[in-house]
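Removed: one protein chain of the complex. Kept in place: all other protein chains.
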Amino acid sequence: MRRKIHRAPMAVASALLLGVFATSCSTEDPTDSTSGTDESSETSESPDASEESPADEQEWFDQAVYDEQYEQRSATFEGDSATPWLQYIDGEMTDTAEYKSNKAGKACFANASISNPWRQTGWITMNQQLEALQEKGVISEMETRDAGDDDNTQIADIDYFISEGNCDAFIISPNSTAAMTDAVERACETGKPVVVFDRGVETDCATTFIHPIGGFAWGIDTAEFLIDNLEEGDKVVALRILPGVDVLEQRWAAAEKLFEENGIEAVDFFTGADPTEIKTFITDELNKGEVQGVWMDAGDGAVAAIEAFEDFGADLPVMTGEDEMSFLRKWEETGLTGLAPVYSNFQWRTPLLALEKIWAGEEVPKEWVLPQVPITEDERGDYLEANDGMPDGHYAKFGGEDLPGYPEVWQERQIP
Amino acid sequence: MNGTRATTDPTAGTPEPAAEPQESVRRRRAARPKAERRRLDSTALIYLVLVAVVATSAVLTGVEGRNFFSQGNVWAVLTAMSVLGLIAIGQTLVILVGSLDLSVPYVVSLATVIAAGGMKGLDSNIPAAVVNTLALCAVIGLVMGLLVSLLHVHGFIASLGIGLVVSGYLGTNYQGSHGAAAPDLRLLGRSGIAGWIPTAFIILLVCAVLVTLLLRYTRLGHHVYAIGGNQAVARMSGVRTALPVVAAHVLCSVLAGLAALLLLSRTGVGSPTIGSQGRYDLLSIAAVVLGGTLLAGGKGSVVGTIGGVAIFAVLDNVMGVMQVNPFLKDFVRGLVIVLAVAVYARRSVVRRPPRFGASRPVLPVPSSAGPSTKGERA
Partner (left out) sequence: MSATTPVSSSASSSASGAGRTLPLTEGSTVQRVLRAAVTPGGAVFILAAILFVAVVSANPSFGEPPQLIRFIGRTAPIAIAAMGQYYVIVSGEFDLSMGAVIATQVVIAGNYIGDDEGRVLPAIVLMLVIGALVGLVNGLGTTLLRVPSFIVTLGTMLALGGLVRFLTGGAATGNPVDTFREIGRGGIQDVPVVEVLPYPVIILVAIMVAGVWLMRSPFGRTIIATGDNPDAAALAGAHVWWVKTRAFMLSSLSATVAGILLVGYAGVHPSVGAGYEFQAITAVVLGGVVLGGGRGWLLSAAAGAFALELLFSFLNFQEVESTWRPTVQGVIIILAVAAAGRAWSLGRRPSRASPPAPPAAPAPSPTTARPGTETGEI
């Protein structure tokens, strides 16, 4: 990405030129003043840019974390592999004797949002897990506030829970890492158990932080698969959703490093997961020349990427998507060489199960690292069969087969 | 927009020389006591709606076993008002003068990263960082104001374009959170009076009072209303139309920068997406219109806007307490916006004097508006 930055001024300049043209061909010369003001706005911003030394992708690459996650991919997980949502890598444990309680408690859940299929699937699973634990008498109720993808709202949500919620425990799925740190610390100060999952925060005050291995592991799995199946000098199109989300940036940071080291040419685009954009970018790339591989930082929209190749009449690429049903189905249908990396959706069960342990006084891992195993072509058939009848936006490793309501609740996407 | 403006503005088409003095009399009267009474009426209506919403919310909150007027809940509602409130005050100014500002989310995001980057977590950096940030916001507002007033680019497009420019800059140069807020600023974000009224809300009130004073008692403020009501007439009456337009845009962007500092005091880090996360562009415009300000400009008040913001905050609060499905929340918001505005819009139209008097004036004012425009440009 960095290597392309010097082209940015050119883009702006070409835009200006085009605008100048548009103006001059219509009439006289008001452009002088127009482009003047716009340039002034540009220049007024650029000094700040150099002063602040803005972040680039280097900021997201952390060799130590990379190495750790590289190892964790082949680590041994404690617990039964039939219930991966309870497995963890052996490490520091939190003593929870102080939280031991005999009556059912109230959980307060500050959710970042349910604005994408991955979060919707997890949210459904979580509610069914809640139902199971309510029947068991562990949890009396769960109050949820949804921040609608807004940091500010989520901070307010957590503060509201602290002052008004009457909570016996907090579950927090942070909308962003740094911004939520203070609020999570305030929740910790109440002396109640705090469970953080999915994205992390910059404090270790939480009773347990639940997450799959992580973004670097995803990047390593996917990049290694593409490198193994491609030749040096081949071109990979990397489709990314958004800039600035740590979980996603780490996936790309690892993959980009590996591509560079192995002589794979990679171009990356931000698509907002919009299939229209994905198709446009890929078609333009195919227009430029052959594309041998497609890498995605999330499988949402993978089908559109494959269809772009079909529509263009090009050979299907070697591709990594995600364990979303739409990709698994299309993958089987087309028979392309692919891999479905997994950002374990079953982690949405774990926070409630962690509360069960905490209130029982059992120790829980301080950092609860869940398994994160990609689905290979050999296993694909099993997952397709197991999830038959699920909608396209469903995730194969949702891990709710033993919960009440299976499979109707997931099939009908009953969101409370 | 055009339609509303033309049908609701009694002064839109009065070209006849004979109508001219009558017109200016009406304008003058409109600027003084009568306008005040009328504004008070519609503002009173908005606050009646607010009271109704609060009462309903209190009941619904009670059904959930909570107290709407508890310390924590009042704090939550007032906090929720502060950021959107500041942005909406700026938006009120811009809308009053007949423009729009869709760039606020990006200005807010930019302001948080610049401020956080400047502070680097040190108290000693606060003054410089705050001044830099607000100055940058002012420059952005200035560019927009000049585009609108001198190049006659519609405010919708000028602000949409500037917003896109800034968003591209942010997306390219800031990936993820940036910098750190100074400890004192973070303290401010948590402080308040007796645990009931957050400092952020007091800042909002101070800004609201200042802007209200500006609108009511300064020449600039009167010119804002005059230009928003009818730019051509204002210009013919000797008002320099560029200055108020530019001033409104600069103030709007600076207030957005201030809102960004409040956000920063809460989050502790600059974020290149925080403005878009809050959907401040459309929500602030909706709040302003909900507060009784005419979207076409020339009529409205900051007091009304604060009422509109409060309605939103209370609505969100009660939906949060009731754990309404997040998707359904948007449905309710959309419905409330349209229905509430329908109430005011119909009312204000009914209260308007008849558009065409006994002597039907000859149609529009082209020749009067045109040449002066041309003269200014040439």
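All chains are identified by letter, namely A and B, in their written order; residue positions are counted from 1 within each chain.
Please note the rule applied: contacts are C-beta pairs under 8 Å (C-beta built on N, C-alpha and C of every residue); 3 or more make two chains touch, one makes a residue touch a chain.
Worth saying up front: this structure is predicted, and the values here are computed from it rather than measured.
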Worksheet item: Hey, which of A:Q134, A:T283 or A:T337 is the one touching the hidden chain?
Response: A:T283
Worksheet item: Out of B:I46, B:V239 or B:A286, which is the one that touches the chain we can't see?
Response: B:A286
Worksheet item: Looking at the whole complex, which of B:G121, B:G171 or B:G192 touches the chain that is not displayed?
Response: B:G171
Item to complete: Decide which residue listed in B:A158, B:A182, B:A200 or B:L215 touches the omitted chain of the complex.
Response: B:A158
Worksheet item: Who touches the missing chain here, A:P243, A:G293, A:G321 or A:G338?
Response: A:P243
Response to the item:
Residues on chain B facing the left-out chain by the touch rule are 1-8, 12-13, 15, 98-99, 147-148, 151-158, 160-169, 171-172, 230-232, 282, 285-286, 289, 295-297, 325, 327-335, 337-338, 341-342, 345-346, 349, 355, 362-367, 369-371, 373-374, 377
Worksheet item: Given the full complex, what residues of chain A touch the hidden partner chain?
Response: 1, 4-5, 7-8, 10-12, 14-16, 18-23, 25-28, 30-31, 34-35, 38, 114-117, 120, 124, 243, 267, 269-270, 272-276, 278-281, 283-285, 287-288, 300-301, 303-304, 307, 311-312, 325-326, 391-393, 412-415
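Heads up, the rule we're going with is that only the chains that are shown with their structure count from here on.
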Item to complete: Please compute the C-alpha centroid of chain A, do the same for chain B, then give the distance between them in whole Å.
Response: 35
Worksheet, complete the sentence: As the complex stands, chain B meets chain A at residues 66, 70-73, 75-76, 79-80, 83, 113-114, 117-118, 132, 136, 139-140, 143, 146-147, 150-151, 162, 165-166, 169, 171-179, 186, 263, 266-269, 271-274, 277-278, 320, 323, 325-327, 329
Response to the item:
Within the complex, chain B is touched by chain A residues 5, 8, 30, 33-34, 37-38, 40-42, 44-45, 48-49, 51-52, 54-57, 59-60, 113-115, 143-146, 148-153, 155-157, 159-160, 162-164, 175-179, 181-182, 242-246, 249, 270, 415-416
